[in-house]
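I am attaching a structure below and will ask some questions about it afterwards.
Note that this complex is displayed minus one protein chain, with the remaining chains in position.
Chains here go by letter, A and B, matching the order in which they are written, and residues are numbered from 1 within each.
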Amino acid sequence: MGITDKLSHSQHDHDPPDVLGDLMRGTLDHCVKCTICETFCPVANVTPLFPGPKTVGPQAERFRVRGEESQDHSLDYCSGCGVCTQVCPQGVHIAEINTQARAKLKERDGFSLRDRIIARPPLLGRAGTPAAPLVNKTLASRPLRLLGEKLIGVHHAAAVPTFAGRTFQGWAKKHQSPPATRRVAYFHGCGANWYEPVVGEKTVGLLEAIGCQVDVPRGQSCCGLPLQSNGQFDAARRYVRTMAKRLAPAARAGVDILGTSTSCTLMLKREAREILDLMEDPDLKVVSEHMYDICEYLVMLHDRGELALELQPLPMTVTYHAPCQQQGHGIGKPALELMALIPELTVIENDAVCCGVAGTYGIKVEKYEIAANVGRGLFDQIEDARPDLAVCDSETCRWHIEGSTGVRTVHPLEIIHRAAGLSSDAELRAPA
Amino acid sequence: MKPDVVVVGAGLAGLSAAVRLAEAGASVRVLAKGVGSTHLGAGTIDVLGYDADGGRVDRPLEALGGLPAEHPYGLVGRAGVSAAIEWFKGRIADGPRAPYAYVGDAEQNVLLPTAVGAVAPAGVVPETMVGGDLRGGGRVCVVGFRGLKDFFPALVADNLSRGPDGVTARGVELDLRPEGRADPNALAYARAFDDEGFRAEVVAQLVARVAPDELVAFPAVLGLVSPHEVWAEMEHRFGRAVFEIPTLPPSVPGIRVYTTLAQLLTRAGGRVVLNNVITGAERSGDRVRTLRVRVGLREVTYEPEWVVLATGGFSAGGLALDSSWVTHEVALGLPVAGAPAPGNERFGADYFGGQPMDRVGVRTDHEQRPVGEDGGRVVENVLVAGATLAGAAPWREKSGDGIALATGLRAAELITGDAAGHVGDVATAGA
Partner (left out) sequence: MTTISTEVLVIGGGATGAGVAWDAALRGFDVILVDRADLAEGTSGRFHGLLHSGGRYVVKDPVAADECVAENPILRRVIPDCIEDTGGLFVTTPEDDPAYGDQFLAGCQRAGLPTEEIGVDDALRMEPRLNPGIKRAFTVPDASIDAWKTVWSLARGAAQHGARVLTYHAVVALHKDGDAVTGARVRDELSGEELDIEAGFTLNASGAWAAQIVKLAGIEGIGVIPGKGIMIAMNHRLVNTVINRCTMPADGDILVPIRTVSVIGTTDMREADPDELPVTQAEVDQMLADGERLVPGLLQARALRVWAGVRPLWQDERSGEQATDTRDVSRTHAVVDHSARDGTRGLLTMSGGKLTTLRLMAQDLVDAMCKQQGEDRPCTTADVRPPGNEDGDLYTLGSRLRRREGTQQQEQLICECELIGRTKLEETMRRRGTQNLDDIRRSLRLGMGPCQGGFCIYRAAGILHGTGRLDGAQATASLTSFLSERWHGMWPILYGDQLRQARLDDWIFQGLLGVQHLPPANGDGRVEAPAQETVA
């Protein structure tokens, strides 16, 4: 080989554009049974009810025939955390195979009322917001939660968020973002909309402070991730297509879309396309190409020298847990890089693969104990550190961590917001 | 992050290089498709176990001289191998599992039993294994667990006793299962051993059964988080050498190495990012300027000063043979040496014999830069380390960890400028 201008991409493409028809399933051929995925699986490590991602994924898939019933219920114990795919040295899309197989299993077995409800945050949001104080009281009442557990199957001790009683969308409608040269769009997600509008407001505020004009596209609904995780693929696709339609105009105009829910951004960036077989959907494609996790985006700007942010000292100690789905972005831990810019802030990086809740998984009565065991190591680390705050990019993880440790848990964005002088200590520590 | 150095691959070679670089102050990011060889290896650092004729090697540093001309050890020399071993031992001793430590050196091999009852040379080994050094024979009580299908004490004992090394062994099987599991793996047992209640059970069931002159061997499950504590307690309670025998993956000793190196890397400001796949690079002159990486469905680029390519061999996917019988270096398309042309024999009928494809890999010059067929350097700022290198058949020679460690470390030192000049003291055969 002589000297060439480009060391181009080698002819051997390990994961070619799929010609075998099944993008995820075809990757099972790469499995060499090395067991690495099983050593990392947080669920298999705490319960024998789940035999492990390799077992229910590439291994069992060879025994599943399109059109024939899927046989193995142990598959349902997969939490969908996605760590297996990340650690697989051979490029098997294990978590994606599992999620697709679970959908087939559910198709056959049918969907419970509980799974239909908890997989539709907008439904819950719309139902709970008007009567928020009453609903919140109910959710805080142990006897009523015990009753709820019996009727619906959501564990009585599972951390559930408090309804804000207002929506972020409502705030955004009234908010005028000052014009600026850099334009971004904000994908707020259900978490910010119904439960944590303050997070959304802070996000907009911070972005404006660094010189962005923030557009909040109207009519944003749910990214469909809970539906996908619960095997309701047709409904999930409808949600995804709707979201994609709402965000596509911004993407087509070349505007980057930022999200504060790291699971939801991952869903639209990658998972929906791979798992729901929507690779070629034109709206979703352009949205996916412009979708960023908020910390990812801020670090990008920082790397380019374009992050115009003055950060004041923040003498506190915080722990940081990168949610499993944040890891799924494959971008490292940009939240840490951002917090490292804040003088006097001590950040303790937690060493845990998953907090256990995995979206809707850990609140289910039959999965709660498992989720608690998965998260135990993380909770111990946080408690031992005795931090002022715990930090985590995903809302369901925050609620789960806070519920289990009692430590107020915030989005990294809120730390930056505080250090930028845009909010006070009290506001930082205030419950959502 | 804009790292100075991108290390591709999170196996022993990649992680060693990354830690060395990060601790020297470089900003390092390790990009890897997934977790590497550590989880599958024995957890020992084998310099050289067998020579070209399959004969046991007793003194590996001396034996390096008998290796073929293009063997990767020729890149680092004896000094490089020794230095790498000492570095590794030092980092482990300094790491989060301290005082868990590795013992031994590159001068002298030990003889350790394998999980099938062979006796094999090993180099630098964890303290939890060194009690199994069978040079000089001995009596061993091999303990297994009915619940652990990846270790068969009776088979180990039977074969050890048959061997020429003066070892007599017998097997004992305990019926203890972590959490009552029906099908636990080595990792489940290792976690159980971290718990003192489980350890007490094990001791209770065994201590009266062990004969006075017997060593006690377990499969490699003596603790994941606190191996030193576990092993020390076992030795104390049994009052004799207790050791663990590496067995089928998942390799608990290997996992200890991985987590130690990954934590050292993070401590030094570096990071491993998984599910990142190198798809190519663009060069500017004789340097790679832009590294292209696929992350999920997106392509991102890095512009590092240096790239360390430690993507492994065929089993790791760093090298690949396609269905047209063409061999590739997967990440950057570097020239591959030693591969038979399509149409020529790649493998032979004898499974245990040498195969034409054995030593295929990327050939480099003495500064670990990849070279083409003419021997000329292909690119200035890419260094190759580990199993991607041509010239070794590590599974036959028992040399994989030594090669990974020594070449990974030297790659790092070539970048930091700390590398000694070409250490040509390995006078390889035919050189």
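One rule holds in what follows: a residue touches a chain if its C-beta (ideal position, glycine included) is under 8 Å from a C-beta of that chain, and two chains touch if they have at least 3 such contacts.
Computed from a prediction, not measured in an experiment: that's the story for all the values here.
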Contact partner of the left-out chain, one of B:5, B:19, B:42 or B:307: B:42
Hidden-chain contact residue, picked from the options B:47, B:120 or B:362: B:120
Touch criterion as defined above, residue of B:126, B:223 or B:313 at the omitted chain: B:313
Contact with the hidden chain (one of B:136, B:197, B:212 or B:343): B:343
Absent-chain contact - pick from B:213, B:322 or B:373: B:322
Touching residue (missing chain; options B:158, B:305 or B:380): B:158
Sites on subunit A contacted by the missing partner chain, in the whole complex: 16, 18-22, 26, 28-34, 48-49, 51, 54-55, 59-74, 90
Positions on subunit B contacted by the hidden chain, ascending: 40-42, 50, 54, 114-120, 146-147, 149-155, 157-159, 161-164, 168, 170-175, 182-183, 205-206, 209, 246-249, 313-317, 320-323, 325, 343, 346-352, 394-396, 398, 400
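Following the convention adopted for this analysis, only the chains that are shown with their structure count from here on.
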Chain centre separation in whole Å, for subunit B relative to subunit A (CA means): 35
Complex contacts: residues of subunit B adjacent to subunit A: 1-2, 29, 32-36, 39-40, 179, 181-185, 187-188, 191, 249-250, 255, 263, 266, 271, 273-277, 279-283, 286, 288, 292, 295-298, 315-317, 320, 322, 326, 328-333, 335, 372-373, 378-379
Residues on subunit A engaged by subunit B in the complex (per definition of touch): 1-12, 14-15, 32, 34-36, 38-40, 45, 48, 51, 85-91, 269-270, 273-274, 288-289, 299, 303, 327-333, 337, 349, 351
